[in-house]
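The complex appears here without one of its protein chains, the remainder shown in place.
Chains here go by letter, A, B and C, matching the order in which they are written, and residues are numbered from 1 within each.
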Amino acid sequence: MATKAEVLDFIRIYGDKMAEHRQELTDFDQAIGDGDHGINMNRGFKAVSEKLPTLGDKNIDDILKAVGMTLVSTVGGASGPLYGTAFMKAGTVLKGKEELSDQDVISAFEEGVGGIKFRGKAVQGEKTILDSMIPAIDAIKKSISEGNSMTVALEAGEKAAWEGVEYTKTIIATKGRASYLGERSIGHQDPGATSMAYLFQAAKEAAKKSGK
Amino acid sequence: MATKAEVLDFIRIYGDKMAEHRQELTDFDQAIGDGDHGINMNRGFKAVSEKLPTLGDKNIDDILKAVGMTLVSTVGGASGPLYGTAFMKAGTVLKGKEELSDQDVISAFEEGVGGIKFRGKAVQGEKTILDSMIPAIDAIKKSISEGNSMTVALEAGEKAAWEGVEYTKTIIATKGRASYLGERSIGHQDPGATSMAYLFQAAKEAAKKSGK
Amino acid sequence: MKKFINDVENVENEMLEGIVLAHPEYVTRLPGFDVLVRTDKKVGKVAIVSGGGSGHEPAHGGFVGKGMLDGAVPGAIFTSPTPDQVFEAIKAVDAGKGVLLVVKNYTGDIMNFEMAAELAEAEGIKVANVVTNDDVAVEDSLYTTGRRGVAGTILVHKIAGAKAETGASIEEVHATAEKVIANVRTMGVALKPCTVPAAGKPGFELSDEEMELGIGIHGEPGTERKPIQKADEIVNYLMDRILKDMKPVAGDEVAVMINGAGATPPMELYILNRRVQQILAEKGVKVFKTFVGDFMTSIDMAGASITLLKLDAELKELLLAEADTIAFKM
Partner (left out) sequence: MKKFINDVENVENEMLEGIVLAHPEYVTRLPGFDVLVRTDKKVGKVAIVSGGGSGHEPAHGGFVGKGMLDGAVPGAIFTSPTPDQVFEAIKAVDAGKGVLLVVKNYTGDIMNFEMAAELAEAEGIKVANVVTNDDVAVEDSLYTTGRRGVAGTILVHKIAGAKAETGASIEEVHATAEKVIANVRTMGVALKPCTVPAAGKPGFELSDEEMELGIGIHGEPGTERKPIQKADEIVNYLMDRILKDMKPVAGDEVAVMINGAGATPPMELYILNRRVQQILAEKGVKVFKTFVGDFMTSIDMAGASITLLKLDAELKELLLAEADTIAFKM
């Protein structure tokens, strides 16, 4: 069971990570994009963190929807609609919840990735957010189905996410700005896949902190 | 007596000097103007030298007028109208002449300087062409009145012209582009006064060459 | 970085304030939003909204007015505007006949405008959109996101705007805009990179002897980095790429746009134009109208692009139709 406090904690931790890795993500984007991914994500999560205090008495679904709307209206670029849609969709599937079962968490991730696929019209292997997100979710589902706790499952998820990030170094980008580079995008890791790996890292840390 | 051949020789020698000192005059203009005086004068006298072969059967007045018109229509800037008017005016006062007496030469210089004064509305002491031209003509007149030959007079004229150039270093420009500099024009020699000193140098050399 | 700015964080906002203070007769800012709309809102016509990151001035606010755009949504510099801003623009300009969104082909722009369209449609506003993709430097293949939208976008604004002004339906305006997009091709070149104020240093490096051919309007890499050449040779290269894609035949009529990237003086743009016109004349292609100037800039990049638009009778008439905006008058 994940409580509302844990969800809020996860969002806060992820926001901190976006501040901490702002320059790193921007540098990755400088190499194959337009050098603003860290700036974009950090701008969005700064706005989220200003909003969080007003969301304490909301249900989890409304909290996630508010986070998504805030991202959509402050990030811009490609990552704004993608991350924003993911959070909003995750909220939609958790209608009225004040606590989340493991299945709820999985559903939220699946709705989120569905939102990104719908919005970005990409598939796995195009050097995008999906390349860390899809393997992470698969690993979480597998781990839970093997009877592990969500903390253990999120550890497996994060590990798969970083493997996905590594994988993005080996492929050509065919979506987003990096696609203009063609072959020249090989060798560089995808900024969006990287920021998504940090999301699973944040989720894992939030779960660990709550000691379950 | 100055023959037509000597006049043509003077023009050729002066043209060569403008080519030779192109960069020097431009550098002087760079310091207090817009850095094109040598380029301007050289452009004009290149056009004059292309014209000269067609003027062989003309009288001296027509030759000078043609030189003046060529300068006016090829130099532009401040020096084009000034030098052009000087040559045209000098031509006007020598109507029909095929040879020039010493008095004719003096009249030509006086008409020339009159043309520059009329066109430029400057007086001596404003850091312009006049500051080498007026003392040079005065020196020539004095020398001739003392019974010297034109060659000797032109030597005195050139000397006075260079003294005039030196004098321009000590004064503020109040005409032409250099006037925008105010006090800051002090210490620099005037490009136009310099190119005019070369004119007297060319006249002297032409006179010497003819051995009179 | 040498720029006339105050604080890097305020560049977009202060620029918008400067535009509105300069041209209140043309544009009005929606209070609380980074949106410019026509001061004299025209009713009874399809409205047109465009936008994208700031840094392309006069695009897009400079083209708001009679015969072109009804609203412009400038995002942060080189960053697409967010859906809420676009949505606000759509609501403000809609006059009951629907709103056409003119979007440049960048993932971010497309997704943000798409979300805005969804919001507007949920409120019962009829929305259509077109995606401009005139940059022949980028291959349009299964393995890319397709060609980028660059300076040719301005001719879409002009012609779709003229069509809307006739009172045409949104389907008709949409079809005309698509026709322009199908027939417009651009390629650019940079001599010096641009500096995003917040970055404080140039987005890429070019040595004193190098140029980047096929550059994008955000300084994205192009097809080749080469030693700098004479203007005529550069034009030969760019025109070769454009003409290969466009395949005009003798007798075809085109509009030409020579667009400056921000720091290129008219002197150089006209020297480029000279060669463009020579090449078209050699090929028997007739130039119907030529535009030379800064239309779609990349902040302070020194560079230029060449745009050709193949014309038919409808496009010719609409191209010459009246336009009265800050930066484009006809």
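The criterion applied here is as follows: a residue touches a chain if its C-beta (ideal position, glycine included) is under 8 Å from a C-beta of that chain, and two chains touch if they have at least 3 such contacts.
Every value quoted in this text rests on a predicted model; they were computed, and no experiment measured them.
Interchain touches from the omitted chain, evaluated on the whole complex, reach B, C. Looking at C:Ile242, C:Val285 or C:Ala302, the residue that reaches the missing chain in the full complex is C:Ala302. Seen from subunit B, the chain kept out of the figure touches residues 34-36, 39-40, 72-82, 85, 119-120, 172, 174-177, 179-182, 184. Residues of subunit C that touch the chain left out of view are 2-7, 11, 14-15, 17-19, 21-23, 54-55, 57-58, 62, 191-192, 208, 211, 228, 230-232, 234, 256, 258, 262-274, 277, 290-294, 297, 299-300, 302, 304, 327, 329.
Throughout what follows, only the chains that are shown with their structure count from here on.
Chain contacts in this assembly follow no simple pattern; the graph is neither a line, a ring, a star nor complete. The leading chain pair by number of C-beta pairs in contact is A-C. Per-chain Cα centroids separate subunit A from subunit C by 33 Å.
Averaging C-alpha coordinates per chain places the centre of subunit B 56 Å away from that of subunit C.
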